[in-house]
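Structure record follows, encoded as structure tokens.
Only a part of the assembly is drawn; its chains keep their places, and the rest are absent.
Every chain is named by a letter (A and B) in the order it is written, and numbering of its residues begins at 1.
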């Protein structure tokens, strides 16, 4: 399949990914992980929710932890450019017969909830309470010094279909993996905000959330987090890395939160604001695609993911296999 | 003066700053500086010009060095979103009675040349020859490992007027310095591409180019460049830094090329894609504005700049003084 062209002038302007709402089974345990260990800042909390932001963010939250009976994901949220875009977005989904529900979300302005082609729950808003900057309050920095939420990565049973859906919303593919045998997409990285991605899709049982990523200043912050986790009871939560991805060229680390939600710590991708930036193609058989330095990913990395609340999980369309650590 | 609102829906879509054309008196000497020392990659050269790009750029050039009788600057260039935007841009300037001239620029598609309110020569294009990616050709990285051009900074005799001009083009102010006595702007940082700035203005004899900045991966690359310059005959070309700016929060170094054109090496500002991101105000009397760590800038930093070819230099409107090293 030729990579589909993205919509240069989509019906509404999605600015960027904004936040994720994760269902967690023990708020205190999750707070120890996200706030005390990763270093996200708590902006509000009660018996049901903890709201967190990263150090350079002025919006109220990039993560919402919600008390839940089992680990699951409630929504991936995106910020749109203006209130007019929000209404155009709601109309867009309604015209395509997707469910559109206006919901009330604390600290946010008008917000609607819908689903993507594969059943991933999406929320869109244009306005969130904005807090005073803390990026120069260096006494608050700790853990991995997370600066901002960077992207979502999801398992999709049909990556071609997922890419087509987000292309129509104006998401542009920056890099992709093709299964040469079938000519179909194995994985794709798609952006709105000018980096390698706001959201990516990988072939697998889906829809499921593979991970949520946070941007940090340098690889040394990732090494600091590894040292900290390894000596504070989190060594088993380290899943993969550190390493450099072939795709995206990012320096990465993958860790699991206490409920098994996967978090990527990430730095050093590249700027992609040019609409004529050529997508980079990778072959599914190229091991440097996964890790530039050659080390294969562990099996869990290809198999484990978080379910979206209320979305049934299906089998992938492709049966090709990535390179897995023996 | 209240900070003027920027134009949410400008007549044409400027993507980002693109490149600078610098007049230099000795091409070989400048090549030793930009290519051998800084580590920019030569993409073409002849007896009159050297074209350079940074490591993650796929466009043909971010710097053009042009043989010249004296040091001067020929144009600041910007890339627009589409060919339609280019034509709308030309119409916009023509409607305001600015000179608009269609020019032929090697490796670029249709390009027009005009001037801004203060006389700075500007060029706009929508398409440039795109080269194969080299960001993963690590054997090519050397010097400071420059990843991309980041911004221009100009002296303006009337920063309020400059900001107003670029606001209309959709540039949004991220941070600014106010002279409390007069209520006027002393300096402003304005972006299109989602960082702290594509262009900034500081009060001074103008119009002149204060500096062109390049983005590098980490502060350690800046330290490497300092070590290299200090031991290869360039110690006198180190003007200011390393340090962290209060404004922008960037880690910086200022150096002078063999003709005195100032280059900033820069990393770690923050993402500004939200249109409701609040501009941060700084007081002219706050020394941490310049350097968060307190060290004042040398006098040359406030006085020296590069003239634009064909633009007369005038005196600044404000007479307030920044904090200067004694």
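One rule holds for everything that comes next: a contact is a pair of C-beta atoms (placed from the backbone, for glycine too) under 8 Å apart; a residue touches a chain by one contact, two chains touch by 3 or more.
Small disclaimer: the values here were computed from a predicted structure and weren't measured.
Q: How many copies of the chain make up the whole complex, given that 2 are shown?
A: Identical chains making up the full complex: 4 copies.
The working rule: only the chains that are shown with their structure count from here on.
Q: Roughly how many whole angstrom separate the Cα centroids of chain A and chain B?
A: Taking the mean C-alpha position of each chain, the two centres sit 32 Å apart.
Q: Please name which positions on chain B make contact with chain A in the complex.
A: Touching chain A: residues 8, 15-16, 56, 58-59, 79, 81-82, 127, 130, 133, 135-136, 147-148, 193-194, 217-220, 246, 249, 268, 270-271, 273-278, 280, 292 of chain B.
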